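One chain of protein is taken out of this complex; the other chains stay put.
For reference, chains read A, B and C in written order, and residue numbers begin at 1 within each chain.
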Amino acid sequence: MTISVKFFASLREKLGIDEKQLAPAGLETVQAVWNKATDNAKQPPNLLSAVNMEYVDFNHPVKDGDEVAFFPPVTGG
Amino acid sequence: MTISVKFFASLREKLGIDEKQLAPAGLETVQAVWNKATDNAKQPPNLLSAVNMEYVDFNHPVKDGDEVAFFPPVTGG
Amino acid sequence: MDKRVIVTDTIFDPLQEVQRFQNAMQAKGQFGACVTFVGTMRDFNENTDVQKMTLEHYPGMTEKHLSQIIDEAKNKWDILDAFIVHRVGDFKPGDPIVLVATWSAHRAEAYEANRYLIEELKSRAPFWKKETLKEGTRWVEHNTLA
Partner (left out) sequence: MDKRVIVTDTIFDPLQEVQRFQNAMQAKGQFGACVTFVGTMRDFNENTDVQKMTLEHYPGMTEKHLSQIIDEAKNKWDILDAFIVHRVGDFKPGDPIVLVATWSAHRAEAYEANRYLIEELKSRAPFWKKETLKEGTRWVEHNTLA
């Protein structure tokens, strides 16, 4: 299996990445997933992250099969 | 002209009076209008009164041509 | 401008009334928020004796006070428009009794003005409810609290 990584909105456009599949080896936290998926890109202020569609912080553990998402502050409603 | 007196809801039913026209002579306050129109009936608790469709207390002055109304607490909405 | 206060003795469709009023609004395009409140007559679950409800009102004073309440809300909050419909006469369970609708640029004003209108309506507008029971009729003595 893999870890699936998604980017949304301005972040998706800025990084030019919509979705990525990563091999889980060595990816123990959300932070590690960010570093790998974006090639150590600088994190914008107020960056949010979710694992399996729940908000988490960057120290949150990830495991094989997880869906990890990164996105800017939400502006719905 | 006259002073027009109206009664509403449970008060109208209890007194058996819908509307009365009174000669204004000697009727200087809402209280005096009540006494005359109801033949000095006892005032129920929480009785409300209006002169020309504005809430007033029983000491409020009345004059010829006024419409005076008495009614129980309101229960709309 | 459409009439902001309607007192009617026939059944009305609250959401259709909101749509109709909104379609005629001059402030269309300016409002970002619309809040509506609809008060409906509930079934008499606890009190199966009640067969009918009747609402008496003081014609003229009712409309005057509902208009005053709307003017007060417009002074207190930055709302674009407000609309009240209130039913009178005989009605049955499930019938809408009252509609309050408010429009504003931002949501806080529409919510707060809407709540103000219904609370003031309940405490000041001259309406009286009477229940028809099997054994006769009974006037509702106090309004339910929010």
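Rule of thumb we're sticking to: a residue touches a chain if its C-beta (ideal position, glycine included) is under 8 Å from a C-beta of that chain, and two chains touch if they have at least 3 such contacts.
Note that the structure is a prediction, hence the values are computed from the model and not measured.
Undergrad: Taking the whole complex into account, name the chains on display that the unshown chain touches.
TA: Counted over the whole complex, the chain not pictured touches A, C.
Undergrad: Could I get the residues of chain C that touch the absent chain, sorted low to high?
TA: Here the touching residues of chain C are 15-16, 18-19, 28-43, 45, 93-94, 105-108, 110-111, 114-115, 118, 144-146.
Undergrad: In the full complex, which residues of chain A touch the absent chain?
TA: The list for chain A reads 6, 8-10, 13, 50, 53, 55, 69, 71-77.
Assume only the chains that are shown with their structure count from here on.
Undergrad: Using Cα averages as centroids, what's the distance between chain A and chain C in whole Å?
TA: Chain centres of chain A and chain C, defined by C-alpha means, are spaced 49 Å apart.
Undergrad: Centroid of chain B to centroid of chain C, CA atoms only: how many Å?
TA: Here chain B and chain C have centroids separated by 26 Å.
Undergrad: Using mean CA coordinates as chain centres, what's the chain A-chain B distance in Å?
TA: Roughly 73 Å, centre to centre.
Undergrad: Provide the list of chain C residues touching at least two other chains, using ranges where the numbers run on.
TA: Residues of chain C never touch two or more of the other chains.
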